[in-house]
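Here is subunit A:
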Amino acid sequence: MTGWPVLSILAWAPFASALLIMGLGRSRPGFVRWTALLGTSVSMACALWLYANYDLAAAGFQFYEELPLVPSMGISYQLAIDGMSLVMVLLTAIIILAGVFASWTVKTRDQEFYALLLLLVTGVFGVFVSLDLFVFFLFYEIAVLPMYLLIGIWGSSGEVRPQGLFGWAFGRTGVGTKEYAAMKLTLYLLFGSAFILVGMLALYVAAGSTSFSLLALEAVEFDPGLQSWVFLAFYIGFGILAAIFPFHTWSPDGHASAPTAVSMLHAGVLMKLGAYGVVRLGMGLLPEATQQWAWLVGTIACINIVYGALSAMAQKDLKYVIAYSSVSHMGIVMLGAATLTESGLNGAVFQMFAHGIMTGLFFALVGLVYEKAHSRDIFSMGGFATMMPGIAVAFTIGGLSSLGLPATAGFVAEFLTFLGAWSSAHSWWLFPAVIGAFLTSLYVLRVVRAIFWGPKSTDPHFQNLPDAQGTEWVAIVILVGALVLFGVLPGLALTPIDVSTVPLLMRLGVL
Partner candidate 1 sequence: MGLSAYLALAAVIFSIGLFGVMTRRNAVGILLGIELMLNAVNINLVAFSRFHGDVTGMVLTVFAICITVAEVALGLAIVILLFRTRRTAMADHVDWLKG
Partner candidate 2 sequence: MMLTVLLTPITVFLLLALVAPLRRSGRPAAFISILGALGTFGAAVQTWVLVDRLDAPIQRVWTWLPDSQGALATVGYLADEQSAIMILLVTLVSLLVQIYSLGYLSDEPAPAIGRYYVYQSLFAFSMLGLVLAPNLVQLFICWELVGLCSYLLIGFWYKKPSASRAAVKAFWTTKAGDVGLLIGIVLLWRHTGTFDFGELQQMAGAGLVGVDGLALITFCIYLGAAGKSAQFPLHIWLPDAMEGPTPVSALIHAATMVTAGVYLLVRMAFLFALTPDVLLLVAWVGAGTALMAAILACAQNDIKRVLAYSTVSQLGYMMTAIGAGFASAGFFHLLTHGVFKALLFLGAGAVIHAVGTNDITHMGGLARRMPQTMIVFLVGTLSLAGVPLFAGFLSKEEILAGVWAGGLTGPFVMLLMGAFLTAFYMFRVVFLTFFVKPAHASGHGHGHAPHDAPMTMGLPLWVLAAASMTIGIYFMLHHPAEAVEAPGWLAPVATGVALGGIALAWATFQRQIINAESLARATGPLRTVAAHGFWVDEAFVAVYRGILMTLAALVGWVDRYIVDGVLNVISAWTVSGGDGLRRIQTGKVQDYVLAVGAGVVAILWWLRGTM
Partner candidate 3 sequence: MTLEVVGFWVLAVLLVGSALAVVLTKNLFHSVLWLALALTGTAGIFLMLEAEFLAGVQILLYAGGVVTVVVFAIVVTERLVGTRLAHTSRRVLAGGAVAAVFLGVMLDILARAPLAPVMVPMGADPTKLIGMALMTRFLLPFELLAVLLLVSLLAASYLARPEE
C-alpha cells in the first residue's frame, strides 16, 4: 500500500459512502447499512494498516501527504500522523465501526442518518490527521455541524423541565427538548470555534509565515504576551468541546438527547478532539503560555473531575449520569495534560482513548436499554441482569473501567495521570483526582446495581425484555474487547503515544 494516500482514504472513505448513500440509498435500507459499514470498514482497515506500519523508531509525523489548497494564503491540504493522532484515529475507527453496528436498527430516515453520521466521521478523522491548522479547523467544523440535525431529527427529548430560578430563561430557550439540546450543542461548540479561529489567525499573522502548517508554526517562537492570550483562546475554544467547567453544560443535554451512535461518537471521539486540540495546538505551539497557564488548566480539570462526579451522582436519568461521567473523565484528560510530565501527558492521551471506548460502550448500552425498556429513569428500572445478561455484563465492565479498575483501559489512564499529577508543580492535584475516581465508583456501582444487579422491578413494562441481538452484539464485543485489551496490554497504545508526547514535552523544556 506504500504510495497510497492512506490518510486521505481513511478520512474520505466515510464521506464517499455518505455520498453513495445519499445518491442511491433512497428506500434501500440494506444498501444504506452495508455501504456505511463498508465505508467505516475501509477506515478501520486503514487505521490498522497505519498502526502496523507506523515506524516507532523514527517517530514524528509520518505518511505525509500534501496538496496545495490555497497556496497564496499558505493553506494546503497537508496530512500526516504521529503517535498521538495514530491512537486517536484508531479510536475513531473503532467507535464508528461499533456505532454503525449499534445503529443498525435505526428505522426512520435511515438514509439521511447514515449520511450525516458518516459526514461527521470524516470531519473527525480529518481533524486527527491534518497537519495544516486551517484544514484542521475546516474538518473541525464539519465534525460539529451535522450534530444539529442528527440530534434534532433522531434524538429524544428528556422529561426534565427545570423551573424556578431563571425559569423564564429556561422557558425561552426550551430546556429539555431535543431541539434545545441540538441547538445548544451546535452553537456552543461553534462559539468555541470562533475563539480557535481568531487564535489561529493571530498566530499565523504573528509568525509572519506563509504556511499554516503545524510544523512551520512550531518552529516559530511567539511573543509571550501573544502566546498568553492565544493559549487562552485555544483553551476556551477547544475546552468547550472538551467540556471543561463551566463550559460543559452542553454535554449532558446534548448527549442525553442524541441518538445512540451520535452520543457514542460525540462523547467518545469529539470531546477528545477538544482535548487533542489543546494538546496539539495549545501546548504544541505555545510552550511558554502552556507553562504560564498550566495551573489554570489543571485546577479547572480538578474541578471537572469532582464536580462532574458529584453532578453525576445527583442524576436520575441514565444518560445524564453517563454524560456527567464524561465531564468528570475529561477532567482527567485535561489534568494529565496540565501536569506537563511524561506520565501525565501519556495518561491524558491514553485516557482520551480509554474514555472514548468506555463512553462509547456506555452510550451503546444505554441506547440498547432504552430501546428495549423505553426508560432512562434509573430508579424505576431494576434487575435487568436476568433478562439481558449480556448488556448487564458489558455495562458492568464499562462501569468498572470508568471507575479505574485495573485490567481495563481506564485504570492505566488514571494511574498515569495520578503519577503525573503528583510529579507536577501542583502536586495537590492528585487528591481531587483520586477522590473523583472514588466518587465515580460510588455513582457507577449505584447505577449498575439499581438497573442490573438488584431485585427485579415489578413494573409490567420491564418484564421479558430481550438481550442484545445480532449486530448489537458486534458493537458491544468490539468495544468491550478494546477496553480490556488495552487495559491488559496498555503498551499497545502507550508506545506510540510516548514517542509523540516526549518530543512535545521536550519542546516545552520540561523533560
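Keep in mind that, in the parts below, a contact is a pair of C-beta atoms (placed from the backbone, for glycine too) under 8 Å apart; a residue touches a chain by one contact, two chains touch by 3 or more; residues count from 1.
Picked so that all candidates are chains of the complex that A comes from, given by their letters.
Bear in mind the structure is a predicted one, so any value in this text is a computation, not a measurement.
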Since the rest of 1, 2 or 3 are in the complex but keep clear of subunit A, which one touches it?
-> 2
Can you name the residues of subunit A that touch candidate 2 in the complex?
-> 162, 164-166, 168-170, 172-173, 175, 184, 245-246, 248-249, 253, 307, 310-311, 313-315, 342-343, 346, 383, 385-386, 400, 403, 405-407, 411-412, 415-416, 418-419, 421-423, 427, 430-431, 434-435, 437-439, 441-443, 445-446, 449, 453-456, 490-491, 494-495, 498, 502, 511
